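All protein chains but one are shown at their positions in the complex.
Here the chain labels run A, B, C and D in written order, and each chain numbers its own residues starting at 1.
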Amino acid sequence: MDAVIGGVLGAVAVLAGAAVFYVNSMARATYSLLVSFLAVAAMLVLLGSTYVGFLTVLMMTVEMAIMGVFMVMYMMNPAGLMPMSMRHNTRGALVISAGTFLVLSVGVFAVRWPTRIGKPSRDVTYDLGAALMGRHMLTMIVIGTALLATMVSGVMLTSARGRYDRYGDELDRRSPTDPVRGGVGR
Amino acid sequence: MNEKPLALLPELFLLGGAIGGLLLGVFLPRRRQYIVRIVAALALTGSVVTALLGARNLDGEVFSGAYNVDMGTSIARVVAATAALLLLAIASTELSGHPRETELYTLLLLGTLGTVLLAGADDLLFLVAAYLLASIPLYGLAALAKDGSGTESALKYYLMGAFFGIVLFTGTVVLYGVGRSTRYSDLVGSLAAAPRGAVALGGIGVLAGLLFKLGAVPAHFWVPDVAEGATTTVAAFVTTVPKVGAVLAIYRLIDVPLSHAPGNWRLIVAILAAATMTLGNLAAFFQDSVRRLLGYSTISQAGYLLMVPVVAGRNDLALPSLALYVSAYAVTNAGAFAVVAAARTGPKLADWRGMSRRSPALSLALLVCLLGLVGTPPTGVFVGKLTVFTAVAQGGYGWLVVVAAVNTVASLFYYLRWLAPVFRAPEDKGAAVSFSWSTRAAVTVAALSVAVGLGAGVVIAAVSG
Amino acid sequence: MSIELFLLIAAGLFSVGLFGALSQQSIVMLMMGLELMANGVLLAGGAFWRLVSPGSPDGQVLLIVVLVVMAVEMAMGFAVTSAIFRARDVDLTDMATDLKG
Amino acid sequence: MTVALWLLPVLPLFAGAVLAAASPFWPDVDRVASPVAIGVALVVLVLALVAAVGRPSVRAPLLPGGDAALSVDGLSAVLIVTVAAVTLLVLLFSSVELPSGDARGRFFGFMLLFTGAMLVTVTTTTLVVLLASWELMGAMSYALIGFWWRDLERVRSANLAFLVTRTADLGQYLAAGAALAGAGSLAFGALPQASSGWRTVITAGLVVSALGKSAQLPFSFWISRAMAGPSPVSALLHSATMVAAGGYLLLRLRPLLETSSWSGPTVAWAGATTALALGAVAVVQSDLKQLLAASTSAQIGFVVLAAGVGATAGGTAQLVAHAAVKSALFLTAGAWLSSRGTKALRSLRGVAREDRVLGPAAIVALLTLAGIPPLSLWLTKDSVLAAAREQSLGLYLTGLAGSVLAAVYAGRALAIVVTVRRKGDAPDPRDIEEEPTGRVGSLAVASVVALAAAGAVLGVQSMPVVADRLARSIGGNRSVPGLFELALSALVAAVVVLLLLRARGALPAGSAAWRPLRGWLGLEALALRGVLQPTLALARGLARVDDGILDRAVDGTAVLLRRAAGLASAGDSRGVDGSVQAVALGTRRLGALARRPQSGQLHQYYAQAAVALVVLLLVVLIGQ
Partner (left out) sequence: MTVLSVLVFLPLLAAVVLGSLQGRLRGRNATWVWVAVSGVELLLTVGLWIGYDGGHGADYQERVRWIPGVASSYHVGVDGLSLPLVGLTALLFFVCAVYSLGVGRSRANFAALFLFLETTALGLFVSLDLLLFFVFFDLSIVGMYFVIAGWGHTGAARAALKFFLYTFLGSLALLLGFIGLYVASAPHTFDMVTLAANPPLEGRPLLAGLVLLALGIGLAVKTPLFPFHTWLPPAHTEAPAAGSAILAGILLKMGTYGFVRIAMPMLPEAWSRWSGVVLVVAVVSILWGALVALAQTSFKRMVAYTSVNHMGYVLLGLGAAGATGGDDAAKAVAVTGAVTQMVSHGLVTGALFLLAGVMWERRETYEMDTYGGVAALAPRFALLLAVASFASLGLPALSGFIAEFQIFAGSLGPAPVATALSLLGILVTAGLFLWALQRVLLGASRSAGRRFADLRAFETASIAPLVLLSLVIGVAPRWLLDVIEPAARTVVAAVSGR
C-alpha cells in the first residue's frame, strides 16, 4: 500500500517538476515547483520523517511566495501574460539530463544497496533535536554563521542605498535622505 | 562529547572579528572604516598566533568528531589567515573609504573562517556547512563594487557554486546512504565494504564540490570571470584563500574516508590535477587581459596543489610539501595581485609597457612574484614545487611529475609575455608610479615570497613535528 | 517499500532539475531547476535514513542541513540577481556574457 | 749543459714571440728585429754546438705519461746544428734582402718561433711535445707563407698549406691516443712495446703525419702553394726544416718501423715513388721556385726511402746535405727575384754568368743537386740506394730513376742559367713580378756561398770513415755503395747534364703529356673538388637544416604550413629548430582551444561541468 502511495506521489513529484519547464508562465512554473515539493514532503512523511516533511512544506510554501514577490518586483512578467520561450540549448540539455538519468537509474538498480540495520526510535523528532544540540552542534553553529554571512551579503547586495547614502559619510544626519520618503528610520 | 571551545580559539578570533567589525562599522564614518580594518587585522593576527601556539599541541577531534584540529587544519588556519592579512594590505589601497568597506572586512573574515573550517571538517555534514560558509560571503564580495562586471562575475560565481553545492549534497547523501554515517572516522570502515557504484557517485559528488572551491577542472569556469570582473582585492581573495581550505579538505577526503573505498581515487585526483594544470596553462597562453591571465594562472596552480592529495598519507613529505606549497602560493599570488592593485594601469598586457621605468620597485616585485609562480628558485613556490614533486614522485606518480614539469615550462611563456613589456622601453613617458604605501606593500609581499623559500626548512620542520 | 523506487524518483527529480538548470535562460527559472535537483537529493536522503540506517538521527540532521542550505543558497541567489538586475538590468544568463575568453 | 738544452728552443721561441707580438704595440720593433734575431740565431748556434757535444737530456712534468722531455742523441745532434746553422744564414740573407717596408718584427719573430719549434721537434722524446712543436711549425708556416697578407691569393695558399699538413697531423693525434691506450705512455721509447693492435695505429698515424709534413705523396701539392711566401721562408721551411721534419721523424722512429713487417716497405715505397713522381714534376716546371719545391719533395723522398729501408745514417746525410744545397738554391732564387724581378726560368737565361760570386755558387749547388761527383748528393743518395738494393730491386730501380730525374731537372735549370743569352731570350715582361733592384747584398751572397759550399762538401758524411762514425753515433745499418753503382750514377748524371747543356735546357716537345705533371699531378684540384667543396656544401646544407624555419617563421603561418606539408612529402628534414617552432605553433592552437570552453555563457559552463562529472563517474566505475 505504502509502495503504491509512494509511487503515485513520486510520479506527481516528477511530473510536476517536469511541468515547471513545460508551462510557459513563471507563475505556473512556480506553482508546479511547489506541487513537486509538496509531493516530496508527503513522501518524507510517508517515510517517517514527519518533522522534516512538514518543515519542507512550510519552507517551500514561503519560498515560493517570496519567489512570486521577487518576480513581481523584477521580472515584469509575473503572471505569464506574455507566453514566451526562455530556453536555450534545449537539445543539449535534454541529452545531458537524459544521460544523467540513465546513468543514475542504472546505478539505482545495479547497486546492491545496504540492508536496513536498526529501527527508528519512538520519537524521531526528539532524537533529531538531541542530535542537533549535541553531536551536530558545531555544524549548526557554522550554518548559523553562514546565515549571518548570508544576511550581511544579501543586504549589501540588495540594498540600493547604504547607510552612507542615507545618513551621509559621517553618519551625522538626523534623518535619512531617501528618494522615496517613509523608509526605515523614519 | 569532547567540546573544547578553546581548541577553536583561532576560529573564534575570526568569528569575533567579523561580528565585532560589523557592529563597529555600522557606527563609523565612511572615511574612518579603517578602524574596522585594524580590528580585522588584529583578529587575523590573533588567529594566526593562536593557531601557531595550538599547532604545538594538537587537540585532535573535537565536537564529536565533526572537526579535527590536526596539522592539516593548523596549516589552513595559519596560511588562510596570513593570506587574508596580506590581502588587507591590498584592500587598504584599493577600497579605502569605500561605502561597503566594513562589509568587505566582515565577509573576508567570514570567508576565511569558512575556509579554515573546510580544511578541518571531519564529517560530511560539517563539510557541507563549511562549504556554505566559505562560499556565501564570496558571492557577496564578488559583487562588492556593484558594477556591471562585478555583478556578472558574482552571478556566475554564485550559479556555479549553487550547482556544485547541490552536487556536493548529492555526494554527501549517497555516501551517507551506503556508509551509514557522515563521520569520516565511520566512513573509513564502512565505505571499504560499500558498493562500488554508489561510492563512485558519492565520492565524485563530494570531490566536485571541493574542486569548485579549489577552482579546478571541471569546476574552474568561474575563476577567470571573477578574476577579471571583481575588484582586485576580491579577485585576489577568491583565488587564494579558498584554495587553501579546499585542497586540505581534498587531502583529508582522500586520506581518510576514501582511503580504502573501492575505486582508484588517487588516480582520479591525479588525472584531475593534470587536466587542471594543463588547461589553466593553455588557456593563459595568449591571454591579453592581465587579470584573466592571473585567473588562469591560479587554475594551473590549483592543478599543482591537487598533486599532493594524490599521495595523501602515503609518505612523510606529503603534508609538509602541501603546507609549503600552499603558503608559498598564497603569498606569491597575493603579491602578484598586490602589484596589479598598486600599478593602477590598464587591463591589458600592453598597458604594462615600460613599467620598469615608471616604477622599478614594482616591476621587480612583479618579476619576483611571476617567476615565483613559475617556480624559479629561490622563491617559496620553487621549494614548494620541489617538495611536492618529490613527494609525488616518491608516491609512485612519476608521470604526474613529468606532466607538471612540462606545464611549468609552458607556464613560463605567458608569465614572460607579461614581463616582456614591463621591461621594454616605454612608447611614451607614462607618469611615474609614486613609491606609495601600496607599492611598498607589494614589494614586501614579494620579498615575503622569497623568504618563504629561504625559510622553507622552518616550515617543513614545523609541519613534520 | 523498496529503496530503489525512491531512489528512482529522486534520480528523476534530479535529472529534470538538471534539464531546467541547463536549458533555462531566466535566472529565476534556472534556480528553480537547481531547487528541483535539491528536491531529489532531499528525497534520496529521506529514503536512505528510513530504509538503510533508521537507527541514528544522522539522516534526519542531513535532511535539515540540506533544507537549510537550500534555502540559504536561494536567498543568496535572489540577492545576487537583484544586484545584477540593478546594475545592468539583466535577468537572463545569456545577457551576462561580458566576461569570457 | 741542461740549461743549454732548455735554452736551445726556449730562447728562439721566446724571442720570436716577443718580436712577433710587439709590433702592434711598438712599431719601432721593425728596426731592431733583424739584429736581435740574428743575435739570437747566433746564440742558438752556439747552444746547438754545446748541446751536440754534451748530449744532455732534460725533463719536466707535463701530462701523465708524457713529460716535456728533450734529449740530444747522435741524430738530434746533427740536426740541431744543421737547423741552427741554416737558420743563421737564412736570417743573415733576409736581413739584407727583405724589402725594407715589410713588417720585419713579424717576419723575424715568426722565423725564430719556427726555428724554436723545429728544435723542439728534433730533440723531444715524447709524442705530446712532438705534436705540439709539429703543429706549431705548421702554424708558423701558415704565418710565413701568408706573410704578404694583403694579397688574398697568398693567404689562400697559406690556408691550404696549413690545412693539408694539419690533415696529416691528425695521424699524430691518433698515434698519441693509441700510445696512451696501448703503451700507457707517450714516450718514444715505449712505442715499440705497445700491444700489437694499437702499435699498428701508432705506426700508421705517425707515418701519415710524417708524409704530410715532408710533402710526400699524396700530400705533395701543398709545397707548391707554399712558394707564395718570401724566398727566405722557403729556404728555411721548405728545404732545411719543416719538410725535413717528416723525414727526421721516420728516421727517429726506425725502431718502431722495425716492429712490423709492413711499415718499412710502405714508407720506402712512398719515398721512392715521391722521388720519382715529384722528380718528373720538377722537370717540367717553368718557374724556378716551383722546380725547387718539387725537387725538395723528391729529394726528401730519398730520406723517407732511407728510413723505410733502415739506412738511418745515409738518410741523415742526405737530409743534411740537401738542406744546405736547397737553402742555397732558394736563397739564390730569392736574390734573383729581387735583383732581376723574376723567377720564371725562361727569363733567367744566363743569369749565373752575370753575378760573379752568386753565379758560381748557384752552379755548384745545382751540380750538387744533379748528383755530379764528387759533390755531396751523389754520395749520400747512392748510399741510400745501396741500402734499398739490399731490400728490393724494384725499390732500387725506382730510386735510381728518381736520381736520373734529379739530374734532369737540376741539369735543366743549370743549362738555363749558365748558357749565353741569345736574341729573343730577353726577359719576358709578363714574368716580371716586382721592380728589379739589380743588385744583391754582399751579406746575402755570403750566406748563399756558405750554404752552397757546405752542401757541396757535406758528402763527406757518406765517405766510409766518416759514415762509420756517423752510423755508430746515429744507429741503423750502414750500406756502402759499390764502386760500380757510384760510377754508374755519376756517369748517368754527367751525361744527362751535358746533354741538357747542349740543348740549352730545352725539353722535348710533348707539353700535352706534361700538363698533369706541370699541374703537380692534379692533386690540389682533387683535394679541392673531392674534399673541400663537398665539405662546404655539407656545411651549408647542415646550416640550412639548423636554421630550419626560424627565419621564415616571421613570414607567417601559411608559409609555415606549406613548408611543413612540402617537407613531410619530400621526407626532408625541416631542422631541429623547426620542430621547436612547430611545438610553439601547436601550443598556440591548443591555447586557443583551451579558451573556447570559457564562452561566458553560464549554461555552457553547466553543460560542460555536468558532462565532465558524468565522465569522471564513469572513469571511477570503469577504472580498476
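The rule is simple: a contact is a pair of C-beta atoms (placed from the backbone, for glycine too) under 8 Å apart; a residue touches a chain by one contact, two chains touch by 3 or more.
On a predicted model such as this, the values are computed, not experimentally measured, just so you know.
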Report summary line: Among the displayed chains, the hidden one touches B, D
**Report entry** Candidates D:32, D:63 or D:81 - the one touching the absent chain
**Finding:** D:63
Requested in this report: Based on the whole complex, identify which of B:34, B:286 or B:423 touches the chain you can't see.
Outcome: B:423
Query raised in the report: Thinking of the whole complex, not just what is shown, which of D:354, D:468 or D:546 touches the missing chain?
Result: D:546
**Report entry** Which residue of D:96, D:132 or D:397 touches the chain not shown here
**Finding:** D:132
Query raised in the report: Who touches the missing chain here, B:81, B:108 or B:401?
Result: B:401
Requested in this report: Identify the residues of chain B touching the omitted chain, counting contacts across the whole complex.
Outcome: 317, 320, 360, 371, 374, 376-378, 382-383, 386-387, 389-390, 393-394, 401-402, 405-406, 408-409, 412-413, 416, 420, 423-424, 454, 456-457, 460-461, 463-464
Query raised in the report: What is the set of chain D residues that contact the non-displayed chain in the whole complex?
Result: 21, 23-25, 61-66, 128, 131-136, 139, 142, 146, 149-152, 155-156, 158-159, 162-163, 166-167, 170, 173-174, 176-182, 184, 186, 198, 535-536, 538-540, 542-543, 546, 548, 550, 576-577, 580
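To be clear about the criterion, only the chains that are shown with their structure count from here on.
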**Report entry** Separation of chain A from chain B, taking each centre as the mean of its C-alpha atoms, in whole Å
**Finding:** 30
Report task. Could you grab the centroid distance between chain A and chain C? Build each centroid from C-alpha atoms only and quote it in angstrom. Result -> 7
Requested in this report: Hunt down the residues of chain D that sit against at least two other chains at once, touch-wise.
Outcome: 595, 598, 600, 602-603, 606-607, 610, 617
Query raised in the report: Which chain C residues sit where two or more other chains touch them?
Result: 14, 18, 21-25, 30, 47, 52-53, 56, 58-59, 61, 65, 69, 72, 76, 79-81, 83, 86, 93-94, 96, 98-101
Query - Contacting residues of chain C [partner chain B, same complex] - result: 14, 21, 27, 30-31, 34, 37-38, 41, 44-45, 47-48, 52-53, 56, 58-59, 61-62, 65-66, 69, 72-73, 76-77, 79-81, 83-84, 86-88, 90, 93, 96, 98-101
Report summary line: Listed in rising order, the residues of chain A that touch chain D in the complex are 88-89, 92-93, 96, 99-100, 103
Query raised in the report: Tell me, which parts of chain D touch chain B in their complex?
Result: 587-588, 590-595, 597-598, 600, 602, 605-606, 608-609, 612-613, 616-617, 619-621, 623-624
